[in-house]
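Excluded from the complex is one protein chain; the other protein chains are retained at their positions.
Let's look at chain A:
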Amino acid sequence: MFGFLKKSPAPNPTATDPAVAETVATSAAASWRQRLKSGLARTRAQFGGKLKTLFSRGKVDDELLEELEALLLTSDVGLDATEHLLYQLKMRAKRDKIDTPEAIQRALSETMYDLLLPLEEALDLSSHRPFIIMIAGVNGAGKTTSIGKLAKHFQAQGRSVLLAAGDTFRAAAREQLQTWGERNNVSVIAQQSGDPAAVIFDAIAAARARGIDIVLADTAGRLPTQLHLMDEIAKVRRVIQKADPTGPHETLLVLDATLGQNTLQQVMAFDKAIQVTGLVLTKLDGTAKGGMVAAIARQCPKPVRFIGVGEGIDDLRPFKARDFVDALFE
């Protein structure tokens, strides 16, 4: 039933047991770093492993740079960000007279860190009540699952949460959200069918009446090329503003980290339609790379609020550039 029961011999019982998940959530950052690392293990195996063999040669010559270019590109970093990173690396190498493998590795990791640091910006939930969070993304990015995890995350911080089943299109999307609601003991506002904007409008009214802290509004997945659906989601945003002129206080775009260069187009298209204020990166445990974060940082920077590194309910955590880069390059 629960996602984390699938892994039969739990590698770390305290981390996967729901009863003590709360204590894990509040426990030392070190354990989180551990979990992030294990979640990104494959990313590291792919990325770091190749890097080590590359760096063992020691010199910063053209051949090395060319191989680094290929390496970054195959990690979905994208052409623009790759060129930027390599240029920065070259400058750094020249300036600091770097010639040892360790120093080159450190320099690349610092360059990557500099690029990603602006994306690290935690979500401030205290400004409004109810704090309305609208969730959008392409089909199958993991919106509904992320909402389940987010609800759990916010609850662990002692906030009350309400879910709005705004995906009125896909079969059984409502039931999926309701199951997440039951698991977290959170009420879900849903309608039999009908207009997503109306469902979310109701949910905001309900949250106000019940004195709820956070409203998580789900929407149906849509590809940016489906212009009528992009118009529809723009309308959802306008209706939220009608319910609360200050809202939505956060517009999260959920991105599947296994996708490639199209991710950039997604960020731009959704930003145009609904003014994206933050990103959630999902499925980082499965992909061998996380490079698209760098591409996003270069070409359309938006704060990465959360990253998903596993299937467990508490595997969604705030993005920390240092941890992310460390996990990549260690």
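Here is the rule we go by: contacts are C-beta pairs under 8 Å (C-beta built on N, C-alpha and C of every residue); 3 or more make two chains touch, one makes a residue touch a chain; residues count from 1.
Keep in mind that, in the parts below, contacts and distances are computed from a predicted model.
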Candidate names "Ubiquinol oxidase subunit II, cyanide insensitive", "Multisubunit sodium/proton antiporter, MrpC subunit", "Signal recognition particle protein" or "Electron transfer flavoprotein subunit beta"; UniProt protein name, chain not shown: "Signal recognition particle protein"
Among A:T100, A:Q226 or A:Q275, residue touching the chain not depicted: A:Q226
Which residue of A:E232, A:E250 or A:D285 touches the chain not shown here: A:D285
Residue of A:G78, A:P130 or A:P196 in touch with the missing chain, whole complex considered: A:G78
For chain A, residues in touch with the removed chain: 1, 3, 6-8, 42, 46, 70, 73-76, 78-79, 138-142, 145, 148, 169-176, 178-180, 183, 223-226, 256, 258-265, 283, 285-289, 292
